Each structure stands twice: as C-alpha cells, then as structure tokens.
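Just one protein chain is left out here, and the rest sit where they should.
Right, chain A next:
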Amino acid sequence: MYIRFILIQNRAGKTRLAKWYMQFDDDEKQKLIEEVHAVVTVRDAKHTNFVEFRNFKIIYRRYAGLYFCICVDVTDNNLAYLEGIHNFVEVLNEYFHNVCELDLVFNFYKVYTVVDEMFLAGEIRETSQTKVLKQLLMLQSLE
C-alpha cells in the first residue's frame, strides 16, 4: 500500500539518496541496497520498468547514469509511481537548473528536502511542481 523506500543509485552502486519509510536494521539496509543494485543494473531497455523483489515490487527508471528506484507493494499501481518518479526528477531538474549527478552529491541535504516535500510517510504528498518549487525557494532564502 505504501512506499517502503526510495533509492537513487548510480551504475556503480553508490547510493546518492536513500529514504526509508519502513523499519530496517542498518545491515538489512545495506543488504537491500546491494540487492536492488544487483537486480536493477542487469536490466536494459528491452525489459519492463517493474521488477519483482522479495515480496515487494520495485519500480525504477534510469536517467543518464542514475537509477531512481521506488519499492512498493505488489498490489500497487505501477504506472502511477512511474509517473511519480518522473515528477520528482522534473522538480530536481528545475531546482538545480539542469541537474546532474554531481549536484546531487554536493547538495545531498537539499535533495532530502526535495524528497520530503514531495513524499511523506510513504505516500506521494505534493504533486504540483510549481508549489513544491515555490516552497523550496522559500526555504533556501532562510539559510
């Protein structure tokens, strides 16, 4: 029913963002990251964007060298979350002005803020890109 975790990884397996909405131990988290990486990087364009993983489902999309993965229940609507990923990436793009991987590395705490604006408690929270951007710019001015 809800998102278990959101993961952004690059092709080499380095985590650029990990947001967990379900309780896991530290070593479980590490294992999950490795497993997701193993499952997702072997797939290419001729595979679907959905993959069965343990007793969940991973919906992922590749943008340049980064894999954006969302882990949900098997009963959830795949296409809606796929759109959610794209929405999120578009916001990142706007916020960082043509985002690239280095932006996500050097400003990781800002990326977390974006995630928290758009997703909360394992659900999609705000879908309007304009509203999210407005809020982010306001937060930035407080720094």
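The rule is short, and it goes like this: a contact is a pair of C-beta atoms (placed from the backbone, for glycine too) under 8 Å apart; a residue touches a chain by one contact, two chains touch by 3 or more; residues count from 1.
The criterion applied here is as follows: contacts and distances are computed from a predicted model.
Look at the chain that isn't drawn here: its UniProt entry, checked against "V-type proton ATPase subunit", "AP-1 complex subunit gamma", "CBPA2 Carboxypeptidase" or "Vacuolar protein-sorting-associated protein 36", names it "AP-1 complex subunit gamma". Contact between chain A and the absent chain runs through residues 1-2, 14-21, 23-25, 30, 46-52, 77-80, 82-84, 87, 105-109, 112, 116, 120-128, 130-131, 135, 139, 142-143.
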